[in-house]
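Only one protein chain is missing; all other protein chains are in place.
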Amino acid sequence: HPSAMAAHGRGQRTLSFTMETVKGDAPPPSVQQPTPVFPVMEQKPLPLTGGEEAEYLLALKQDFRGAMRSLPFSPVLPVSCPDVERYSDKYNRSEQMDKLLDWAPDWKRFPRELRVHVRKPARDSQYTLYSDYTPCNQVMMKKKGVKDKEEVLLKLESLEKKEEQETSEDEEGETKKKQEEEEAEGEEEYDEEEFEEETDYIMSYFDNGEDFGGDSDDNMDEAIY
Amino acid sequence: MTAQEVRLCGLLLQEHFGEVVEKVGTHLLKSGAQNLRTIIHETGLSVDLVKKSLCVLVQHGATTFSSGRKGLGSPTEYHTSCDRILRILRYPRYIYTAKTLYGDTGELIIEELLQRGHTTMSSTVKTVADRLTQNMAEGRTMDYTEVSSTFSKLVETHFLQRCPPLPGVGNKDSSAPIETPATPGTPAAPVNTAPPTPESFPECYKVPSVTLIGRGKRQLASEDGEEQRSAKRAKMDPETHGDEGIYWQVNFERFHLHFRDQTIISAVANKLDQTSSEIVRTMLRMSEVTTSPMATCTKPLSANEIFRSLPPSYNILRPILDQYLTLLVDDPMEFVGKAGESGGGMFVVNLHRALANLARATLESVVQERFGSRSARIFRLLLRKRHLEQKQVEDFAMIPAKEAKDMLYTLLSQNLVQLQEIPKTPDYAPSRTFYLYTVNQLPTARMLLQNCYKTVANLIERRLFETKESKRLLEKSQRIEAILASLQASGAEPEQLTEVEEMITAPEKQQLDTLRLHINKLDSAENQVDETIFLLESYINSTNASS
């Protein structure tokens, strides 16, 4: 195991030259003997600054992180491999999609090429929703939502079991969704009427969904403050 | 852009915008300016996700875009810079500062703008009024005009500014010829199509006339999340307020000047005394408008002017002020300099010198805590004497040869100290060569800044790890809380509630408490390392400006 010093970069070259050839003395023994992975740290870190200001800054930081999770700025992968899947993905995915609907960018401030879906000319052409939703997706999630809700209300005791079920269900859903997304690639227009309706429905679903899931960081932070 | 900066930016993007935006953002940081097609190709993400991510990044000012860099009609290119993303780390401080200057209203305005990236005044005012109303006693509400007035003050003092107008986007086809500020004939220059600065537009700090009449609305408890609600209302709101299309953003540079001034004031208070610091505070306040952000020192102020501007509560007599000014000028830190004799003496605050001294003290503090006070003595000695042989170091620092050698070796191996070879003969024979130790403040500051970035990234990684480790338990506790909430809402029996509560065992509860403590400590540490980052960045930037 190379010692910390020996592994060091730029200064080392000059150094080895100097220490070995110039001074004629061997470098301190610490670099010759194998050092433990975590050598004893001689000095301890000073205590963090405490007090009202530091506490408030901490709360602001955690609140902000939490708030960003509930804002429509986190698009999520439609599919995630099981080995990298995060807890938050599982619970937030659908929630996040909902939030994306909530964001109405002023397209005057973005390159035109970034617009994904162009809604039918509506009341206000400036507000254009964009999302990767397709009717199929929504149906699928609607189904899942109902199931989730039932499970939670009815099987309070069998938390673990529910989780297993959901995981497999998720994976199933993902595969399906991926296919659908590939099919749905490109610009697709959909009926606004239906869309609004679906949105409302999904909202109520996500209200529940959020209660049970939510991002781990996020909820934890909220729990603190 | 260094690897450490990119890594930290990636973590910050991930935490605030999720993994997809992180992937696109990190890719752009590494690749430099790219067009949409290339980004899609190289990230392997779907068209849809890349577009959305770019929208998020543009919305939050992290990514800029420009067309025609490679000639007329060439595709739009996206460019992301670390600087803007690293600012996320400082968000708590911006928000907190707004609170100290403009109260809760100021706090919420800045918070809202940081969350949204950029938004209109009317939308901000409404959301903030709603949030404030939410926290007020039942029956009381916050008037829009009050929030508007705070918003205007933030603009007047330049803490907020208009987003610069973007010509050639929106309804125009991006493939159409677009006029860009780039000078023709310089296609090789990296990104010279950077959008113009906000301050290059005359209306940057002009508050539009906004028709906003009303009061904050209180939402019912059963309704969904506060943020979503207000955002939705703003969106669905059929009203127009006359400020459509005028977007505002937080002026970080202005906040940084404020932080810089506060740091100088507190340095003076530490070194001299409270009254001296109040005099410097007064000088800095008087210079806010007249001194350019990159100036090395403030515009000269006469003792007479300073005297007139001192708040009466300080109760400083004129002769006493003169004494204080003399002492400030005499102090080796040279926070204040004398620029002339008229008007009872002309004085300036040496902004860049103060930053250099503060940065030097920061480096010394790091060496002191990490390697002990005697290594710090050697480090300071080298900072003062520039070049010394080992023997001289021993003699000046009064440290025995062997220890001094070990300390120098350690400092050298950590790149905090450099060694220069001055050969007496052209053959570089070691026996005929001087070996001089030296400390170079600027490169050392740059290196420590990188260490800070790495440290914050480490703290975030550890936080993610701690959270992941307790994933199951967190899930469980969150669900139980959710169940409790829904049971309570449905009027469940107390026994039923207790039963559910008891599903978290005592050791589990303890584990959760420990986790919370850990997360808090890591988060606080991030905040506090950012203070070091701020100082080092300010110092490094000031040297760019003066050279």
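As written, the chains take the letters A and B, and residue 1 is the first residue of each chain.
In this section, contacts are C-beta pairs under 8 Å (C-beta built on N, C-alpha and C of every residue); 3 or more make two chains touch, one makes a residue touch a chain.
Everything below uses one rule, namely that contacts and distances are computed from a predicted model.
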Protein that the absent chain corresponds to, by UniProt name, given "Vacuolar protein sorting-associated protein 26A", "MIP18 family-like domain-containing protein", "GPI transamidase component PIG-T" or "DNA-directed RNA polymerase III subunit RPC6": "DNA-directed RNA polymerase III subunit RPC6"
Contact set of the excluded chain (shown chains only): A, B
Omitted-chain contact residue, chosen from B:44, B:139, B:202 or B:332: B:332
Residue of B:209, B:240, B:373 or B:490 in touch with the missing chain, whole complex considered: B:373
Residues in chain A touching the chain absent from view: 4, 7-9, 37-39, 41-49
Touch residues of chain B, complete complex, unshown partner: 267, 270-271, 273, 275-276, 320, 323-324, 326-327, 330, 332-333, 357-358, 361-362, 364-366, 368-370, 373, 376-378, 380-381, 384, 396-401, 403, 448, 451-452, 454-455, 458-459, 461-462, 465-466, 514, 517-518, 521-522, 525, 527-532, 535
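Throughout what follows, only the chains that are shown with their structure count from here on.
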Centre distance in Å when chain A and chain B are each reduced to the mean of their C-alpha atoms: 22
Residue ranges of chain A in contact with chain B within the complex: 5, 8-12, 14-15, 18-19, 21-23, 25, 27-28, 42-43, 45-46, 48-49, 53-54, 56-58, 60-62, 64-65, 67-68, 70-78, 87, 96, 99-100, 102-116, 126-127, 130, 132, 152-153, 156, 159, 163, 181, 185, 203, 206-207, 210-214, 216-217, 219-221, 223-224
Residues of chain B that touch chain A when the two form their complex: 15-21, 36, 46-49, 51-56, 58-60, 65, 67, 75-76, 91-93, 95-96, 99, 111, 114-118, 163, 166, 169-174, 224-225, 227-228, 231-232, 235, 244-245, 247, 369-372, 405-406, 409-410, 412-415, 418-419, 421, 430, 433, 435, 467, 471, 474-479, 481-483, 485-486, 500, 503, 515-516, 519-521, 523-528
